[in-house]
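With one protein chain held back, the other chains of the complex are shown just where they sit.
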Amino acid sequence: MKKICTVIGSRANYSSIKSAMRAIQAHPDLELQLVCVASALLDRYGQVVNLIERDGFKVDEKLHILVEGETPATMVKSTGMGLIELSSVFDRLEPDVVITVGDRFETMATTLAAAYMNIPVAHTMGGEVSGTIDESIRHAVTKFAHIHFPASRDAAERILKLGELPEMVFRVGCPRIDLVADILKEDENGRDKDIFALGVGSSIDLTKPFAIVSQHPVTTEYGEGERQITATLKAVRKCNLPAVVLWPNADAGSEDIARGIRKWREHGSAEEMHFFKNLPIDTYVRLMRRAACLIGNSSSGIREGAFIGTPVVNIGSRQTARERGDNVIDAAHEEGAIADAIMQQKAHGRYQMQDIYGDGTAGVKIADVLAGLGAVEVQKLITY
Amino acid sequence: MKKICTVIGSRANYSSIKSAMRAIQAHPDLELQLVCVASALLDRYGQVVNLIERDGFKVDEKLHILVEGETPATMVKSTGMGLIELSSVFDRLEPDVVITVGDRFETMATTLAAAYMNIPVAHTMGGEVSGTIDESIRHAVTKFAHIHFPASRDAAERILKLGELPEMVFRVGCPRIDLVADILKEDENGRDKDIFALGVGSSIDLTKPFAIVSQHPVTTEYGEGERQITATLKAVRKCNLPAVVLWPNADAGSEDIARGIRKWREHGSAEEMHFFKNLPIDTYVRLMRRAACLIGNSSSGIREGAFIGTPVVNIGSRQTARERGDNVIDAAHEEGAIADAIMQQKAHGRYQMQDIYGDGTAGVKIADVLAGLGAVEVQKLITY
Amino acid sequence: MKKICTVIGSRANYSSIKSAMRAIQAHPDLELQLVCVASALLDRYGQVVNLIERDGFKVDEKLHILVEGETPATMVKSTGMGLIELSSVFDRLEPDVVITVGDRFETMATTLAAAYMNIPVAHTMGGEVSGTIDESIRHAVTKFAHIHFPASRDAAERILKLGELPEMVFRVGCPRIDLVADILKEDENGRDKDIFALGVGSSIDLTKPFAIVSQHPVTTEYGEGERQITATLKAVRKCNLPAVVLWPNADAGSEDIARGIRKWREHGSAEEMHFFKNLPIDTYVRLMRRAACLIGNSSSGIREGAFIGTPVVNIGSRQTARERGDNVIDAAHEEGAIADAIMQQKAHGRYQMQDIYGDGTAGVKIADVLAGLGAVEVQKLITY
Partner (left out) sequence: MKKICTVIGSRANYSSIKSAMRAIQAHPDLELQLVCVASALLDRYGQVVNLIERDGFKVDEKLHILVEGETPATMVKSTGMGLIELSSVFDRLEPDVVITVGDRFETMATTLAAAYMNIPVAHTMGGEVSGTIDESIRHAVTKFAHIHFPASRDAAERILKLGELPEMVFRVGCPRIDLVADILKEDENGRDKDIFALGVGSSIDLTKPFAIVSQHPVTTEYGEGERQITATLKAVRKCNLPAVVLWPNADAGSEDIARGIRKWREHGSAEEMHFFKNLPIDTYVRLMRRAACLIGNSSSGIREGAFIGTPVVNIGSRQTARERGDNVIDAAHEEGAIADAIMQQKAHGRYQMQDIYGDGTAGVKIADVLAGLGAVEVQKLITY
């Protein structure tokens, strides 16, 4: 049995690897090891670890590594904590391969720890361009990783340009799209009738046009978050669209955006808005299918949006240069520009599906590749 | 005044950046900040920090970050400690640029900390190929760094292939060569007469042919070190060359090599050998000028060796694919192969100088580039 | 100049040592060094560090050491982070004496770091009994500390019983009382007219009877916080007292209490209540002078309460066995019991002042003792 260890640090991480976890668990030659870290353990981010356990996965280790402060310096310290603790965990679990997702600080910690310890690293969502510190992390992770599972053609090519071995680059699509595909196959009847019992704010009539707002901090624009989210919220109100507003993730600067949202609410400007700290992925996908527009800088608009056909207003620099479908209109962080783009998307309506980021079979492909790699082959990867 | 912060983690690090430090200190528009970490602080590695202070530099911070054990896991933990402490130091010192050298774990920690904190990172010795975990670190550091000072043409091209901005890649040569050039200009008279008062073992007659042995652990061949150094020492004895033997550096596996050397000595096989934990760089260079042969896997054979013309027997995988001059013969980790190569080099004698890794002016060029970069230009680097 | 280094980790810490800091700063033979750590740096706890700088103190170091999670395990990790970073800071600042306050995790980290490094430790608020993990910390800190500044007679006796040197135990009173004394001397006119512009909730008429609620987690009753605060809030409502409600501190379990408060608010039960994350100490003292009753488990009810004469309902185990004046009535964590005690205090009205915890001159006494200690004397303390 080949031991495949996955490290999960956030809700988004989990959604991005869940279908591969299922496929690994189901594969006769693979054993799944699971380590939950950072915001995946926190109340403040909805205790993703509990969700993971309810989904039937056994969590081998839970590591609190997030240093409070949400400044760039604390993100560095959190990475340091991750290295200190993950090295002990890898020593104990002795995985044959470590899988890591995307471009977060815990991705970096996971990759660095495994690579130094001569454990082959498999990386999903590498090779993409986004134009932030995340991009440096993502490409640096690629340079340390041994097995690459890019989501798109474009991404695969970029990995090859970085000098990685072509026979170790597998363009499998994004495992998040697997979840989306499954959800879209389900019967929708009555599923979301109680969603506004959670979160705070008004209930929203989902049979009429509404927006989703999902805006995260940009670590290189530290200190700008409050102004940025306020511009977005004003634009939404200007367009008279009721809105589902999602809380930001845990990156440096998240507190700025959270403050912006809190002030917006406290000053009574939040009628026809509903605020969620977290949304179950299936609810989120069904909302994306119905929404008149998804607004913000979440990668989901570009990735899942292409597959679902959701009209998207993508704001600011966070997704710059990410490969995108016809469904995306870009706007700067200005109320006017955002409002114009929203109106344009509202008029257009839903787009054709595009499979730029996968066709719904990524998880199974990942498990098959990992099972198929011979021990000799893998050994060669780490001895160069 | 632009504040340029250098982080030094070892004796080799110091030699590799010293001429740039002098030039930064002397430059009217630059202020030097200095942080000493890891083995640069340790008795066991000759307290490099004291040497630095005696050389007239002011050390702003000393950080003990090395976790004992010399296993891959402790190298990960040491990186973690570096992140935790360096982030506080950068918060306090507020450098405008951080300079980091080469490809060690503290290089990674320095780069990651600065890049996350939106401080531009200048990197020397990037773009080289060596075929070990060091190479992954080196290229990952390149992906995070903003300003590149490669030593050789080959290295500069590799950095460009990794997708870095051409206008930020400055092929200045290696600052270590600056030191070598200075030393070679000095009068040699009587300088090394007492060198064997330090270290342990026999005195060696430097007027007759002798070898230098300098062999370090290869982190991806963890556990092999004792066998490897023993093969080398046997080969040296077989060739009847007296030898100056240097202690290994602090990487994972160093304890294996140290054990090999200790056993060699304790079993009385060490006649006509002298063992140094550290050698002053100038003594080392003068020894390289005279040595019949430098044996092992130190990069100095390939880099400084090209400039000095020292015959080199390069063993094993550590320097694989590093650009090299005519002075290098490769050998596997086998007594016979090593002995053959030694005999060949002994017969050849000194080589012509080659400036593949610089012409002795790298330090001044680095200071000039850093002083010349406008604030706007630098700001652009970190905001993408 | 003797260098006296103070480490501050929270708003309460600051209030507890501020008058001594002023006196040290003003003393001709002393130099103040200041390190701010943990929740003193966080937005979520009102950025106490900014307040400190506005008060005219220079902060030498800011250390983010708080690991998120608010579980007992993360409190341990935060202590670990404190040790790692404070040891570097003490190496750099080279204080002659370190002052530490009370019984928090950062108190432990400060004390342990300094004591191991042979730096004499002065401790304020030692020797008190409170009946929680805080008490173990407090007494363990006493065993490591060299100079003791207990607040009360009772506390001084307990320190002596722990075997400390009688000539190093100085019963100076609590420096917090110094602040209270100063505030009570000030003219009150119009000072608090805008206080309800901050925080959230109804404005409260301070000319009529009102309560203050201040309830913190008890680390050994982890998981009980939500139930406990809810009982308190129900009791307050039952007594028809408008209330100023303070947010809990950052100990393990704080999130439970915060959740209780949030639910209370979200379910619309919060009329005639006003919620503050932080209150300036002077506003707090003036509120304590006027309040019909202070309810919860804050030490301020018992300590400052005795000096001010505030009627207090002290709930649960957190202050068990703390020396107290006539102004305190105890109650269990039950709505009925709490409500009865509140009604009793409301009927009684303000109490006579008692100086159990000091007479307003503690800060000056502390500075004088520290200045007076000879170097030989201090050296003896750390060499036993």
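Letters are used for the chains, namely A, B and C, taken in the order the chains are written, and counting of residues starts over at 1 for each.
Keep in mind that, in the parts below, a contact is a pair of C-beta atoms (placed from the backbone, for glycine too) under 8 Å apart; a residue touches a chain by one contact, two chains touch by 3 or more.
Just so we're clear, the structure is a prediction, and the values are computed from it rather than from any experiment.
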item	value
Shown chains touched by the chain that is not drawn here	A, B, C
Contact with the hidden chain (one of A:61, A:134, A:255 or A:304)	A:61
Among C:12, C:113, C:213 or C:315, residue touching the chain not depicted	C:113
Among A:88, A:118 or A:354, the residue in touch with the chain that has been omitted	A:88
Contact residue for the chain not shown (choose from B:34, B:52, B:73 or B:137)	B:73
Omitted-chain contact residue, chosen from C:7, C:63, C:84 or C:195	C:84
Sites on subunit A contacted by the missing partner chain, in the whole complex	61-64, 81, 84-85, 87-88, 91-92
Hidden partner chain, residues of subunit B it touches	41-44, 64-71, 73-74, 77, 81, 200, 255, 259, 266
Absent-chain interface as seen on subunit C, which is shown	72-77, 79-84, 86-88, 90-91, 105, 108-109, 112-113, 115-118, 131-133, 135-136, 139-140, 143-144, 161-163, 219-222, 252, 317, 320, 382-384
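The rule is simple: only the chains that are shown with their structure count from here on.
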item	value
Magnitude of the superposing rotation for subunit A and subunit C (Cα, nearest 5°)	180
Most distant chain from subunit C by Cα centroid	B
Homomeric contact subunit B-subunit C: same or different residue positions, threshold half	same
Euclidean distance of C-alpha centroids - subunit A vs subunit C, Å	41
Two or more partner chains touched - positions in subunit C	64, 81
